[in-house]
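Pasting a structure below so you can have a look.
The complex appears here without one of its protein chains, the remainder shown in place.
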Amino acid sequence: MAGKASLSDRIVDAILYTILLILALACVAPFIHVAALSLSNQAAVAARQVGLWPVGMHFQNYLFIMADRLFINSFGISLLRVVVGVSLGLLVTVITAYPLSRDHLYMPGRTIFKLLMLFGMMFSGGLIPYFLALRDLGLLNTFWVLIIPLALNIFNVILVINFFRGIPQELWEAAVLDGASHLQVLFQVFIPISKPVLATITLFSSVMHWNSWFDGVIFLKEAVQWPLQSYLYSKVTTRMLQWQTAVSAEVAGQTFQEATPEGLATAMILIATIPILIVYPLLQRYFVTGLTLGSIKE
Amino acid sequence: MTELIRTSPSVLLAEKTARATTTRRPPFRVILKQHWMLYAMLLPALILLALFHFYPIWGVLIAFKDYSPVKGILDSPWVGLDNFRRFFESQNAWPIIRNTLFIAIGKIFFVQLAALVFALMLNEVRIRIFKRAIQTATTLPHFLSWVIIGGIMVQILSTTGVVNRVIGLLGIAPIRFLGRPDIFPWTLIFSEVWKEFGFAAVIYLAALTAINPELYEAAAVDGAGRFGRLFHITLPGIRPTIVLMACLSLGSVLNAGFEQVLVLYNPVVYRTGDIIDTFVFRVGLVGQGGMPDYGLGAAVGLLKSGIGFFLILLSYWLADRFANYRIF
Partner (left out) sequence: MSKKMNRRKFLRVSAASAGTLALAACAPQAAAPTTAPAATEPPAVTEATAAPAATAAPVAATSSCQMDWNPTFPQPFKVYDPPLEVAVIWPPGMTFPEGMSWNNNPMYNRTVEYTGIKFTIHWEASGDLLEQKLAADLAAGTLPDVFYAAGLFLEQLIDNNAIEDIKSIWETTASPLTKEKKMYPDYKWWKPVRRGDKLYGIPYTWGPAYNVDNLCFVRQDWLDKLGLQPPETVEQWGEVARAFRDAGLCQFGINACKRLVTWYQSLDPIFGAFGVMPGFWVKAEGGTLKYDSLSPAVKDALAVIRQWYEEGLLDPDFYTYGEGDAAGHIAASKVGLFTAPWWHGGMQVKLEQENPGMKLAPIPYPKGPQGKQGRKASSEVGPSVVFRKGLDPLKIEACINNLNWHIEMHVNWQKYQQYGEWRNSHAFVEGLEWVWGENCELKDGPLAMPKTYEWMNTIDFGFPYVVYPTYQADPFRDILEWSKQDPSKLNKAQRFLLNNPIVLREADYYSKVFDTLDTQIVNEYFGNPTDAMKQYLPDLSSLESEVFTNIVIGNEPLDRFDSFVEEWKAKGGEDVTRDVNAWYKATFGG
């Protein structure tokens, strides 16, 4: 079938591929530019001489960030956070989505529950009451403050509800008639065929956990407890702040010898992005490969 | 063709969500026996909602108080709707609301549209390596924060920047993308599209995978062309996802992107670039000692949440009523 594409088809293909290629380049170029900035010397950066290739290449920004035990420590905390946080999040999400997706079952209170969820998603009491709540629950200054409050993501639940609804009803009925409990149906029938949506929310949830920095800084006392993004954020902003408010000749004069605030910021972004670049292709095959529902149907 | 669609599982996805086609309940005995488990499954979410969303919700009181962190929320004096009044009586309140709506709706529309079109285009690609590479590449800008990308964007869009050099080749005089009040909102919208379309496409790509490949094969046998397949199989297949995303994004019609505006705007374009969040931010700056205007911030936040909540419910109702979709 692939061999006998018509001429017009080929032209459409060519246009398609060209557009996609241009789009991809437009997205990658700034990223490469940022990478080049993080590797270039201060003068070249200031003079805007850096394009897609570093000028006066050096690794001081990276060395500055890496040469520090707190960095390694916080990297570990971030990894742990993603693993634990995403696992718990997935579990809560599918368990919550299942009953909400069984529309045909008579279940009083379900609509109210959905409204409550939506309300909870849209309204927030702000930082201070939240802080007090975490204190009352004994979560402040513990690792779990990064995990438990984020376990329920309503947006993800809605995505999964919609996916579950799309699973053929016959499948559900067959399982129930076979005597499977709801939990069994969920974990033995639904989960195995929900990989695209699970991959989607795994991606969203990983990115969310990996990139969160505010909760670490605000709810955890010392930098040794912080995940990577909190640590890097405060490190870079502290330096930027010192530089911008020009509090000291030492800062103004000396930081520029080694790492620059801008250089650090760009290096930080890249370091923080690399793990995502590793995880993304692993999840990607679920978006790229079409799901064969035929095998389920039998 | 039509028969094919009716029996295809992927289309059931759409149909089963519609109330009209909800059919055949299992025997009542089955429901009753297993009812308790459904409720039990909602318990973790209920507890999390109660603890982390509803327990701290009393903070919305700040919107009705002259809040001082020193006094605390409960002891700060009530001011009724004064915070709201201060917002609406500001000289710029209406221009700011108009700017916010324009920019936010423009972003929602064009980001989702670009993501959808991109996902559909990618769906046509059959070289798997190419597909993956393109997809990874377009996701990258999402991970660059506006704080970082802002400076680069300003350079790219300057009168001597890359964009102006490219359109200069076409004989067009340099355009002040960041220095013309009439153009600036579009600059915001399209730079957001560039940054987010790849990541936003993930949901559509996931939805596309759920379409049964047999349908395409059958359509090919029927002699349907590329566009026939697009309009008769692909689009109907992901229609629920499109409606869902459109509906959910209505919740953010008043979020025009604080960080982005902050790094890209300048005094020349205040008139069209100023949004609600930058306004609240600037009011906070007036307070020496870095204390934000909590009352105003909370009032505006509450307003934004309320309007978003209302719009989501409205769109839910509309979709349910007129298109027979149940969104969640």
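A and B are the chain letters, set down in written order, and residue numbers restart from 1 in every chain.
In this text, contacts are C-beta pairs under 8 Å (C-beta built on N, C-alpha and C of every residue); 3 or more make two chains touch, one makes a residue touch a chain.
Not measured: the values here are computed from a predicted model.
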{"item": "Missing chain: touched chains present in the view", "value": "A, B"}
{"item": "Hidden partner chain, touching residue among B:143, B:199 or B:279", "value": "B:279"}
{"item": "Which residue of A:87, A:142, A:211 or A:234 touches the chain not shown here", "value": "A:234"}
{"item": "Missing-chain contacts mapped onto chain B", "value": "68-73, 86, 89-92, 151, 154, 158-160, 176, 178-179, 266-268, 270-271, 274, 279, 282-283, 285-293"}
{"item": "Absent chain, residues of chain A that touch it", "value": "41-43, 45-49, 67-70, 127-128, 131-132, 135, 214, 217-218, 221-223, 226, 231, 234-235, 237-238, 241, 244-258, 262"}
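The rule we apply is simple: only the chains that are shown with their structure count from here on.
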{"item": "Whole-Å separation of chain centres (CA-atom averages), chain A against chain B", "value": "16"}
{"item": "Chain B partner contacts - residues on chain A that touch it in the complex", "value": "1-2, 9, 12-13, 16-17, 19-21, 23-28, 30-31, 33-34, 48, 92, 95-96, 98-100, 102-107, 113-114, 116-130, 132-133, 136-137, 148-149, 151-152, 155, 157-159, 161-163, 165-166, 168-169, 173, 176-177, 181-183, 186, 196-197, 199-200, 203-204, 207, 211, 262, 265-266, 269, 272-273, 276-277, 280-281, 284, 286-294, 297"}
{"item": "Complex contacts: residues of chain B adjacent to chain A", "value": "9-10, 12-13, 16-17, 19, 22-26, 30-31, 34-35, 37-39, 41-42, 44-46, 48-49, 51-60, 62, 69, 73, 118, 121-122, 124-126, 128, 130-141, 143-145, 147-149, 151-152, 155-156, 194, 198, 202-203, 205-214, 220, 226, 240-241, 244, 248, 251, 294, 298, 301-302, 305-306, 308-309, 312-313, 326-328"}
